[in-house]
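Quick one: this structure, given as structure tokens, is what I'll be asking you about.
Only one protein chain is missing; all other protein chains are in place.
By letter and in written order, the chains are A, B and C; residue numbering begins at 1 in each of them.
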Amino acid sequence: MARRGLFWPLFALPGAVWLVLFFLIPFYAVLSVAFGTVDPIFQGPVPVWNPFDWHFTTMRSVLEQLRPGQVFWTVFVRTFAYVGIALAGCLAIGYPVAYYLARHARRTKALLLVLLIIPFWVSYLMRMLAWIGLLLPDGLVNRSLVDIGLLSHPHGWLDGQPSSVIFALVYGYVPYLILPLFATLDRIEPHLIEAGLDLGASRFSTFLHVTLPLSKQGILAGSVLIALPMFGDYYTNDVISGSPGTSMIGNQINLFFQGGPQRTTGAALVIVLAVLLGALMSYYLYSTVRASRQPVTA
Amino acid sequence: MHPRERRSTRRRFLLSAAGAFAAVPGAKASLRAGMPLARRAGVPLGPGGIPLARRDHPVTLPIYHGNEPIASGRSPEKGPLEVFTWSAYINPKVVKEFEQHYNVKVTVTSFENEEEALSKLTTGAVRFDVWFATVEYLGKVVAGKLIQPLNHRYLPNLQANVWPSLASPYYDVGSRYTVPYVVYTTGIAWRRDKVKAPTTFANPYDIFWQTPRSSGKVAVIDDLREALGMALLRRRVVDVNTESPALVNRAGADLSQLTRLVNVKVNQTDYQDIPSGATWITQAYSGDMATSAAYMPKGVPVDVVGFWRPQQGGMIGNDIITVLRTAKRPVLAHHFLNFLLDRKHALENFSFLGYVPPQKSLDPQSLIAQGYVPKSLASTIVREEEFRHDRTLLPLTIAGEVLWQNAWSKFKAGG
Amino acid sequence: MKRLRDWWSNPWGRPRALVAVTWLYIAWSIVPIAIAILFSFNAGKSRTVWQGFSTRWYWGDPTQSVLHDPALRSALEQSLKLAALDMAVSVPLGVALALGLTRWHGPGARPVNVLMLFPLVTPEIVMAVSLLLVFVTLYGIQLGTTAQLLGQVTFSVSYVVVIVRGRLLSIGKEYEEAATDLGASRVAALRLVLLPLLAPAIFASLMVVFALSIDDFVVTDYLSSDASTQTVPIQIYSSVRGTTTPALNALATVIVVATLLAVAFAYVVHRRFTAGDEAARGSALREIAAFDV
Partner (left out) sequence: MSEAKGGAVELVELRKRFGDVAAVDGVSLRIPAGEFFSLLGPSGCGKTTTLRLIAGLERPDGGRISLDGVDMAATPPHRRKVNTVFQNYALFPHLSVFDNVAFGLRRRRTSRNEINRRVGGVLEAVRLEGLEKRRPSQLSGGQQQRVALARALVLEPSVLLLDEPLGALDAKLRKALQLELKTIHEQFGITFVYVTHDQEEALTMSDRIAVMSDGRVEQVATPEEIYEEPATVFVADFLGISNLMTATAEGAHDGRCLLRLGESELHAARGEISARGEVRIVIRPERIRVEPYAPGGENRIPGMVERVVYLGSLEQLVIRLATGDVLQAIVVNDGEPKAFSQGVPVRVHLPAEALRVLPERPAGEVT
């Protein structure tokens, strides 16, 4: 009978071991490096595995740089601003589209769904590549704007403009928002909306008082889902701007890891980022775990 | 037609001395790890206790017990020879010739930048025979026993062909660990058709700071030593290896000012951005500009590209080739080094790279005459005597590295 | 004004403003990609000025085409190789984990369940950094294809679990019970009944993993060792800002077309598998979209 009890856990075992080996322990390695030392010659990180022997100098100095006016403060504030604006942009575009698709599209629904899914399957950097081609000084955007007289000479879209970076973030991440939003909106029973209309509410107020509250979970989950990777993004900024003036927190971490031996500092920054995002992450995990339990009880 | 389209990535790594990284808390970390920071009789010590090489302080690199040169008279091993270098930094034709000559296979693996290469080599994540390095890290890699001393019996071309000053350079007296590969200078490249020349400014470096309506069209090299070094030269600081916090921080602040003034870009794509017009003013390596002609759009003559460097006191340097201590084919590796120092192969490399090899027999004027380099870019040719008075980026103490890294980090953060 | 309001708020008509927004968005999202694909067929070197149709950047050009430029070709090969390996490892691993987590109600199930969700929400750079550090400081794993595969599987497996688990919950236990009741051992019930019923989800997982792997830049880049382990996104990243040729567009196009073909194929297979299963069939698109995490 013991075999019977082990049958399903055995299925979970390889995956669980994998996650421990390649997710949990690696994260601990970041801690061990951030609170570890460096080797005297190459200044490479020497992890300290025992937490009782940890050194806090690196972290302390990173935290000092996080005070208002210091380097990391500037970068964090800029990152939060970019992500915040990009998120608002994504919602402003994504919500109406998801709403239309879920509520009103009928015959065209399947076609629209396919069209909305296509960008989802096109590599992120390919989509950036596409825009870079358009935004180059002699690209289509500049040429059309000059042709119709909106610009007197080509604009340097790729010359380190914060607006271009935010635009690219919106373009890059909005597909990841639309699908979860659509899923949520699609789940709202039509009769709830009919009930709203029946009870004398206008279309708009039905939306405001029925649809919007019911889709709140989806909005939050979708927002977290795209905000988290945006916080760690460095490549969008790299390919669209390349100027220090638009540097984000991901760029700083990348600088420490791919550009030099100061991985200890990089690891400390990673931990700071993870802690700051912890609230967002736990919210998302919480709602996901709760949602995944629903079908069982229903 | 030079098939150079793939050369993009190499640019980021050239001369990437202490590299594009920053180290806010590094100083404390290194003290904690017991770094030797003492100065002995006025000679600063670098990482591993090896004195910092300066032109007036030549350094004989120590040979450690257990890391001696290979014995003479051995025959080359069977391949494959594994070479670790910047991408497209060797003419594939030269590699093919070596393969045919020795009847071996050569695998050329490229890295993204010197720091990445170094950290991969030190962690044992990769293993190679030959490694192309920079002078800035030489002390470290010798003290850390990453590379092995050379046996000159296998390298007759070194004394025969190479400029005397680099056949036994001050950073490695007697060429115990290294042979030179190519030389280069760092200057300013600009579009003559878009902006005024650097020479029209009282201080030519002010072209970066004082060209109106150039926002987004100005770039510096994505290398902390080069970029900060340029800012130092602008302030007429001649010691580009200074460890004075005031000077280095001021240089950093000057660069940050560029961010505010012209949204300065930090990249390594000067060699294509100037021809394409994406950039009008950039800090540039001589070798990169030498190949401009290959990147000019149709109908734009190559002479719209200008390259300026001071008559005296500009930035100059060279790359080095080493044999790794863990090399599995050390004899073959020595032969490879010697092969690259051969005049014919050096010239083939030059035609591919645009970077001048320090060969005695290569006359700069003849390179221009033979059409390797356009006349308008004659200033990209490097001559041996320039090494006497120009500035070279050299190793720093750990504290110095940290200082430079901090200034760089601040600039890169857009602060 | 009134006419405008009526037009907007006609309770029976279609919400025209929403129609406009939706179609504008779709145009905005797809047209740039279409243009980039178009320029991969440019006869000239420009990525911005049309100079006639040609396939030189795919195979015509003897040195710079995707077929002939060793860097582009190797990036393409490495991308496809990693995607295949990632699918081969993470799908079985994820299916097993999903089965285990759905059917096992022991004390260990819940922590694993939560742990499984973490890779979905961890910023990629955090994962990349932690994997890099653990590989070089603790595991001694050489960077390169192996390390890249381990990294990709780590974030892919959670997607597989989420997709498969969703289907498992909708299937319920009764089919397995019926099978054991009819004399099938638990293993036979799994093989003959549960796995065939999971087939649509497994196909969806394969496609999602393929796309994740092909698309991944950060983890793959951090764990790459040399030029031979560069993938298409890395290639795009490192050369997109320069004056590269339309060969880069061609490279990206190959990947886009490969992905879309794979998705279309998966969709067709999905429909076949669910031919008798109306409930599953309706969700086919959504399952393929598979982001209802």
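As a convention for this text, a contact is a pair of C-beta atoms (placed from the backbone, for glycine too) under 8 Å apart; a residue touches a chain by one contact, two chains touch by 3 or more.
For clarity, every value in this text was computed on a predicted model and none was experimentally measured.
S.K.: Can you say which of C:20, C:34 or C:178 touches the chain missing from this structure?
M.R.: C:178
S.K.: Looking at C:31, C:84 or C:188, which makes contact with the chain not pictured?
M.R.: Spelled out, the listed residue whose C-beta touches the missing chain is C:188.
S.K.: For subunit C, which positions touch the chain that isn't shown here?
M.R.: Where subunit C meets the chain not shown: residues 174-175, 177-185, 188, 192-193, 196-197, 199, 273, 275-278.
Just so it is clear, only the chains that are shown with their structure count from here on.
S.K.: Considering only which chains touch which, label the overall pattern as line, ring, star, complete or other.
M.R.: Chain contacts: complete, every pair touches.
S.K.: Across the interfaces A-C and A-B, which one involves more C-beta pairs in contact?
M.R.: A-C
S.K.: Approximately how many whole Å separate the CA-defined centres of subunit B and subunit C?
M.R.: Result: the chain centres lie 40 Å from each other.
S.K.: List the centre-to-centre spacing of subunit A and subunit C in whole Å, with centres computed as mean CA coordinates.
M.R.: Roughly 16 Å, centre to centre.
S.K.: Could you grab the centroid distance between subunit A and subunit B? Build each centroid from C-alpha atoms only and quote it in angstrom.
M.R.: About 37 Å separates the centre of subunit A from that of subunit B.
S.K.: Which subunit A residues touch at least two other chains?
M.R.: Within subunit A, residues 46, 136, 158, 242, 258, 263 contact more than one other chain.
S.K.: Could you list the positions in subunit B whose residues touch two or more of the other chains?
M.R.: Those would be 112, 119, 123, 267, 278.
S.K.: Along subunit C, where are the residues that touch subunit A in the complex?
M.R.: Subunit C residues touching subunit A: 9, 11, 14-15, 17-19, 21-22, 25-26, 28-30, 32-33, 35-36, 39, 46-49, 93-94, 96-97, 99-101, 103-104, 106, 108-109, 112-127, 129-134, 137-138, 150-151, 153-154, 157, 161, 165, 169-170, 186, 211, 214-215, 217-218, 222, 232-233, 236-237, 240-241, 248-249, 252, 255-256, 259-260, 263, 285-286, 288-289, 291-293.
S.K.: Please name which positions on subunit A make contact with subunit B in the complex.
M.R.: That would be residues 37-44, 46, 55, 57-58, 60-62, 65, 70-72, 74-75, 78, 136-137, 156, 158-161, 241-247, 251-252, 255-256, 258-265, 268 of subunit A.
S.K.: In the complex formed with subunit A, which residues of subunit B make contact?
M.R.: For this pair, the touching residues of subunit B are 18-26, 28-30, 32-36, 47-48, 112-113, 115-116, 118-119, 122-123, 140, 143-144, 215-217, 256, 259-260, 263-267, 277-278, 398, 401, 405, 409-415.
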